[in-house]
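Take a look at the structure set out below.
For this view, one protein chain was removed and the others were kept in their places.
Up next, chain A:
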Amino acid sequence: MTTRPHSRGPKPSRLSVGQVGFYAFLILSALFFLLPLYTMLVTSLKSMEEIRQGHIFALPATVDFDAWKTAWSGACMGTQCLGVRIGFWNSIKITVPAVVVSVSIGAINGYALSLWRPKGSNLLFGLLMAGGLIPYQIFLYPLVRLLANLSLYNSVAGVVLVHVIFGLPLVTLLFRNYFVAIPEELCKAARVDGAGFWRIFLEIMLPMSVPMVVVASIFQFTGIWNDFLIGLVFAGRDNLPMTVQLNNIVNTTMGERAYNVNMAATILTAVVPLAIYFFSGRWFLRGVAAGAVKG
C-alpha cells in the first residue's frame, strides 16, 4: 500500500460553498462512525438509574467506573459471576499460540510452494484456496467428531488447531505471494553453496520476510481474537474466548439488563484489536489490503 501524501484538485485558497459542503459531509460521516463508540463509552460510565432516564447520547452526570469493575471481574454468565477477565485470558491463551503456529506454517508453506514447488504443489495450493472460500458450517460437525476422537474437543489445544487449519489458506497465500516476488537466483545460489531447504529458509528467507511476518501476525491476531464461531463450537465451557463470553453476558442475563456493565464489557472486548489497529497503523492497513485484494 502506497499512501503517498498526494492530493487532487486546486489548493484550497479560500473557503468556497463547495468546500464547506464537502467538509460537512466528511464531518457528518465521521460522526456516524464515531457515534456508536461514543455511546458505548458514555453508557459504561453512567449509573443504571441515569440510563433508565433514557438520554442515551447525553454525557454522564457523574462519572462512575463501577460498571467497568463489574464487567471485568463480576459480570455474570449464567450462574458464574467472574466477569470478562476469564474470557480475556482464554482469548490470550487461544490467540497467541494460534497466531504463532499458523504464521510459522504459513511462512513455510509459502516458501515451499513458491521456491521449491515439490510434486503436487499446485494441487495443494488449489485445495487450500478452495478451502478458504467454503463456509465453515460444512466442516463443523465432522470436525467436532474428529477432535473428540483425538481428545482435543473442548480444549484450548483443539480451538488452536482449528484456528490454525482455517487460517492456513490466507496466511499461505500471503507468504506465497511474497516469496514469489523474490528472485529465484537467490535460492539457487544458496543451494549451490550447499544450503538445504531449512537452512535457506531460516537464514535467508525468514529474515527477508519479517515485514510479511508482521502483517500476517496482525491479520491473524485480530481475526482470531474477533472470532466467535470457532470458539463457541470447539472451546468448551471453561475455555470460551472473550467474544463468546461477552455475548453470553449481554444476551442471556436474567432480570433487568445492566446496560452500563454490558457496554463496559463490550469495550473491554474490543480494546485489544483496537489497540493493535491504532498502534500498528500502516501494518494493519497492509494486512487488510493484502487479505482483501487477493482474497
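As a working rule, contacts are C-beta pairs under 8 Å (C-beta built on N, C-alpha and C of every residue); 3 or more make two chains touch, one makes a residue touch a chain; residues count from 1.
In the analysis below, contacts and distances are computed from a predicted model.
**Student:** As a check of understanding, state which of "RNA polymerase sigma factor", "Acetolactate synthase small subunit", "Sugar ABC transporter permease" or "PTS systemmannose-specific IIC component" is the UniProt name of the chain not shown.
**Tutor:** Not shown, but named in UniProt as "Sugar ABC transporter permease".
**Student:** Check the options A:S47, A:N154, A:N177 or A:N247 and report the residue that touches the missing chain.
**Tutor:** From the options A:S47, A:N154, A:N177 or A:N247, the contact with the absent chain belongs to A:N247.
**Student:** Quick one: which of A:L45, A:V159, A:M212 or A:A270 touches the chain that's been left out?
**Tutor:** Residue touching the absent chain, from the options given: A:A270.
**Student:** Sort through A:C76, A:I92, A:L168 or A:L186 and give me the one touching the missing partner chain.
**Tutor:** Of the listed residues, the one touching the omitted chain is A:L168.
**Student:** List every residue of chain A that touches the chain not included in the displayed model.
**Tutor:** Counting only chain A, the missing chain is touched by 1-12, 22, 25-26, 29-30, 32-37, 39-40, 43, 51-52, 54-57, 105, 108-109, 112-113, 116-121, 124, 127-128, 130-131, 133-143, 145-146, 165, 168, 172, 191, 196-198, 222, 225-229, 233, 243-244, 246-247, 250-251, 259, 262-263, 266, 269-270, 273-274, 276-278, 284-285, 288-289, 291-295.
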